[in-house]
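A single protein chain has been omitted from the complex, and every remaining protein chain is retained in its original position.
In order of appearance the chains are A and B, and numbering begins at 1 in each one.
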Amino acid sequence: MKRREPLSNTQLLMTIAIGIFVAMYGAAMAFLGGGFLRFQQVFDLLNDNAYLIIISCALTIVMIGGGINISVGGVISLTVMACALYLNGTGIENSFLSITVTLLLALGIGLAFGIGQGFLVSYLEIQPFIVTLAGMFLSRGLTTILSVNPVKVTHEGFQALVKTKIQIPFLGYVAQNGNQIPAKLEIGAVVAIAVVVLSYLLLRFVKLGRNIYALGGNQQSALMLGINVRRTRFMSYVLSGLLSGLAGFVFLMHKPAGNSSVAMRSEMDAIAASIIGGTLLTGGVGNVIGAFFGAMILATIQKIIALSPLNESWWQEMASGVLLGFFIILQSVVLSSREKRRARKSAAGGVRKE
Amino acid sequence: MQNDAVLTMRGISKTFPGTRALDRVDFTLRRGEIHALMGENGAGKSTLIKVLTGVYEKDGGSIWVDGTEGEAHIHSPQDAQQIGISTVYQEITLCPNLTVAENMFIGRSEGAVVRWKDYEKKATAILKNLGIPARARQELSSCSLAVQQMVAIARAVDMNCKVLILDEPTSSLDDKEVEMLFSLMRDLKSRGVGIIFVTHFLEQVYEVSDRITVLRNGQLVGEFAVEDLPQVELVAKMMGKNLNDLEDMQLAGQKHEAGEEVIYQAEGLSSSDSRPFDFQIRKGEVNGFTGLLGSGRSESVRAIFGADRVTGGKVRVRGKETRITKPHDAMKAGIGYLPEDRKKDGIIADLSVRENIILAMQVMKGFFHPMSRAQMEAFADEYINALSIKTASRETPVGSLSGGNQQKVILARWLLTHPDYLILDEPTRGIDVGTKLEIQKLVLRLAAEENMSITFISSEIEEMLRTCSRLIVMRDRNIVGELTGDQLTQAQVMKTIAGGEQGV
Partner (left out) sequence: MTGAKPKTKSKTIKSGGLGQLLIPLTALAILVLFNLIRDPAFFSIEMATNNSGNSVLSGNLISIIDSASALAIISMGMTLVTAACGGQDISVGAVGAIAGSFFVKVIKAGDTITAGSVILGMLACILATIAFMLFNGTLVAYFRIQPMIATLILFSCGRSIAYWINGSATPQLNSPIIQAMGMTIPGIPIPTPIFAVALVGLILWLVFRFTNLRLYTQSVGINQGAARLNGINPPAVKLLSFALLGVCVAVAAVIGVSRLGQLNHKTLLVDIEMDAILAVAIGGNNLGGGKFRLVGSVLGAYIIQMLTTTLYAMNVAPVNVKAYKAIVIIIIVVAGSPVIKSRLTAMVNRFRAGRVAAAGKGAE
């Protein structure tokens, strides 16, 4: 006689996000048709936004713990630039080895930023916004110190990797000339999905993940419950740093060129994606699955505008702003009405006698 | 070290900038005893407990815990948990966004992976065993405060602790829940757990405790067996005064007759949190709202002050119809309100004593009429002296004062506005006996000398009987009776609260 518990705030907000994504995508299929009727469209969204999905997970993890990290975009640009320069300058013939070193370099840069920022936030108790703002300045600055000009990756092995796509014939479509065109998924997209799944498992089934929720829910309580609050917070920043490094590598696999304006303002997109997916900046509430759908919602709206007559960048910005506003207000209304209902219930419960 | 001791603390010292919170304090807890730790606010009880649980590092002294070789080194709450010291605090120290089961097991299980099924099975069993009305998979924030408290106790119990610290566990529980908690405590005692019980409710100490340790001003006064220390003597030891002084204080206040003029009258007043009720108070009258926790007594006075959203009813102030929908309206009508939750609704912790005292008066003067600095300082000094508020200076942040003194600051804030009608909701909760008596005396004096109408709410019926000439009894968010004159006896109040026919 197991009774179903009512949806938690996390689940409720995530459900709303998924519902709206489905509705939006359905509307696009109905009114715009064309590409939206093909499965490839979903894959394209994943291919183009793999890095965004990864940093959305990074932001979600930090935000659940009650923090914020606005350096992720900068770390991506630094990683992309460093990796591009390394690949072009490497003397290693073996392309597997050189790519592995590149990946380690990317993860290493991310890890270094994660550890540094985590230390400042957790052990020196400096405001996370300021620490990661400095991290953003530092990473963007280092990017231009490495190279002011764009650097295109000429490494053959890596270019082969960029071109490698997973082909899934039965999800493909038949082109006008009768050729069967299979659906193509990039490695980066697969990595992104793997990151979502792993982050979900981490947050749900690993103690570190649960400690992050506890920390965000109530720091004082978390301390009293015997959780090492400092280490937990530190780890949340290390994870987000590591994921930003990985996102940089994924970005390079999608667009193999370093550039000082790479992933400009993507930290704000990632924050928006997390929020749309139901993560609250106050901490303790959130979910990476939601963040994934948040990123997809942002990507879809961009695509819809691009395919509509309003195809201009300022319309896209406007649309994301309006969409974000809609979600933020919706969440606020939903959560406050919920809280009111709960308060009323508990007030009634307090008087009840058995 | 005695053989049956589970915990021995010797010569514990702790200094904070400016104060010596603990001065070479000894404390011994034996196996299977309930040991009350008593003292006024600022006596060092919470500091001692925080040293024991690793929240504070001690400056000097040693701690031995049964089962641990040599001196115990406690640097963090985890250390404390590991050697078998568990704590349940007055304020809920669980995470509202996690489930009940998770709150019981987080931070103490082995391995890196969370075994949900396991947690839920065990939690369900424990909840059932202890009779706690909560479900394992329920989010904690959806439980009532009392249930949350019990979940915290369940967690501590399940940790097979040798030492269980209960820091003011009963202040948010109603009588039935307190009884449940006590039977749980006795059960644990019989299993050999040593329990440190910190509370302000003297009756509760005598109901469950075996031994009492009294602290005063950071120093040990002594350890006593319950039967050797009558209640009055305990109070005297806590306050460092002899019995005659106490009796004098209690006799000082005399009730006086209220005037005829009705100051405030409500008809069918209701708010988002309270049901419609009628109420009136005359000039110079002291009345009280009583009832169990959650009976609606606080909600009713909040409706009077416009603290919650007012949904209906007619209000007359001095006979004139007045609309009170927000606190500012009430203040303009000459009503003051000292809220139940001092920390959450009362003090502005980071602001100075001066700013906290003048706040309400300043707001009444209006946004565009700031008081001069000299004026503020004069007012602040006047009330710091009048209420003998213990503070380093008038510019000290009020948050660093002890609870009783914070309460006095809020009281000063309202007295400064010279209200016709002052509502005091639990003004004496969580503060020491001396200040309690001072506040009771002040209430009677204000009514007698300044003809102020006062509504006084307290969980301690005895205190209300001493101060109020009329008691309004509430049950299930309705007014069920009004007691005056001869009816003002403990038994009669209890009977009315419980519901006339059934008796107590």
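In this section, a contact is a pair of C-beta atoms (placed from the backbone, for glycine too) under 8 Å apart; a residue touches a chain by one contact, two chains touch by 3 or more.
Since the structure is predicted, the reported quantities are computational estimates derived from the model, not experimental observations.
Student: Using the contact definition given at the top, list the shown chains touched by the missing chain.
Tutor: A, B
Student: Touching the left-out chain: which of A:Thr79, A:Ser199 or A:Gln219?
Tutor: A:Gln219
Student: Out of A:Ala23, A:Ile166 or A:Ile328, which touches the unshown chain?
Tutor: A:Ile328
Student: Which candidate, B:Asp4, B:Asp59, B:Asp79 or B:Asp345, sits in contact with the chain we can't see?
Tutor: Answer from the full complex: B:Asp345 touches the omitted chain.
Student: For the full complex, which residue in A:Ile130, A:Ile166 or A:Ala194 touches the chain that was left out?
Tutor: Of these options, the touching residue for the absent chain is A:Ile130.
Student: Go through chain A and note every residue touching the omitted chain.
Tutor: These residues touch the chain not displayed: 9, 68, 120, 123-127, 129-131, 133-138, 140-142, 144-145, 148, 218-220, 260, 268, 271-272, 275, 280-282, 314-315, 317-318, 320-322, 324-325, 328-329, 332-333, 336, 339.
Student: Go through chain B and note every residue touching the omitted chain.
Tutor: Residues touching the hidden chain, for chain B, are 17, 92, 96-97, 140-141, 145, 148, 305, 307, 326-328, 331, 337, 339, 344-351, 355, 359-360, 362-364, 366-370, 397, 400, 413.
The rule is short, and it goes like this: only the chains that are shown with their structure count from here on.
Student: So in the complex, which bits of chain A are touching chain B?
Tutor: So the residues of chain A in touch with chain B come to 3, 5-6, 8-10, 204-211, 213-214, 216-218, 220-228, 284-285, 342, 346-347, 349-351, 353.
Student: Which residues of chain B touch chain A in the complex?
Tutor: Where chain B meets chain A, its residues are 76-78, 81, 87, 89, 92-98, 102-103, 106-109, 111-114, 116, 135, 137-139, 141-146, 176, 273, 293-296, 299, 476-477.
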